[in-house]
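Here the structure is laid out as structure tokens; the discussion comes afterwards.
Selected chains only, in their assembly positions.
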């Protein structure tokens, strides 16, 4: 990677974290669409069409003989700059496309190990500053929250939105369960998480009431269950939030059911 | 540059733009201090001391036989990650230090060519989201503003702060002159610009009243003069803002005087 790449100098690119099952990228349609939306937001031209991009992904997997337990970081930046200015007119190359695959042996214990979360001082921000729904290379906001959470002894930080409602965790999405209802934030101040959306869809398809709504730390402290979602780890149970034990502190019934449903869904998608 | 570098993946680093005169880095004390503050903000350990860093800069200049009209992009990132997680504990290398020098032949005409500025929709944000005084690799906020300004036909975008006051231009700092007074923003929502500070200091040393204060676009539209400041370009006059001509549309008297004072200062610093 050239140090004059716009992704390195200015965090000027977007990326997708992809999960590969059975030699297929799970939910590739959703990831491709979100990638294209991010490129439009930044006015970056991908330079190749969907078929060509898919081919590159498949070729990379083939060359590495990877079919399962694979995580791909797909990154697209604006390309090389002739000089470190912000102006897009100094770009002197096509978009940079990086496909970085890794084997990630899943740890089955994570499905049951309750996370410790802590709310932190750093907030998710407004879309008129940097759109929190944009999955860019400019992640200082999340990294700052992550560090504060770690210093507080937590596994992951809970970030509030500019109005003080719960928005998301720093690198995962966040759900609570109250009296059989599943709640997550409105989505206005977090990425359009694909696992998040699949969980919402699964709730709807399985008659589990689910709401995207404003809620506060008070609602979390008194929740029956809580969990996070992410592309690779799927759903992970939460055991404590700011020192309050959630439920009995172990994985709850609704989380376990959604984990099963999600596993079935990902298997179906990549069958 | 490795694509697993934290600067590339996550915009997780800080940088300085340095100007070299007479073989010396102008205002190196100020730049070094700002760099260290940025590293503390991100909890990145530079790994070497000031003397070693200075030596690397000087060695780079010497190796390239550069003494004047040189711009250096000095970048420090958190280093390589073993996997693309936000958690700093997956870092597997010392901090990455990049020194990228360029010859930049100054165009004398820029000192007189009036810029066209346009206020844009994108705002500078709050420090509890991403500190606008942090000179990081996560620059999507500024790039978004830059693109909006260019689409509006401007040279540079004026960005407001979260309360709607004028904060800064997207890649330079912004000043207006009204009845002999020089005004710039409070500094709460912009980088701690070194050229900006030098201009303030020069005003004070030369009995030009100068104020860091809240002001609005209304104050700009009716200003007598306006200018921007940046490390390499120094002071540049502004001709129009949102289609209102500033003064007679050419470089004003106060701007010209400050350009002269700044030139003298930089020469003294690097003598």
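Things to note:
Think of it as A and B in the order they're written, each chain with its own count starting at 1.
Keep in mind that, in the parts below, a contact is a pair of C-beta atoms (placed from the backbone, for glycine too) under 8 Å apart; a residue touches a chain by one contact, two chains touch by 3 or more.
The model shown is predicted, which means the values in this text are computed figures rather than measured ones.
Note on stoichiometry: the full complex in this file contains 6 copies of its one protein sequence, with 2 placed in the shown coordinates.
The rule we apply is simple: only the chains that are shown with their structure count from here on.
Centre-to-centre spacing of chain A and chain B amounts to 32 Å, using the average Cα coordinate of each chain.
Those residues of chain A that touch chain B in the complex are listed here as 1-5, 7-12, 15, 17, 41-43, 71, 73, 75, 83-89, 98, 100, 102, 104, 121-126, 128-130, 134, 136-144, 146-147, 150, 162, 170-171.
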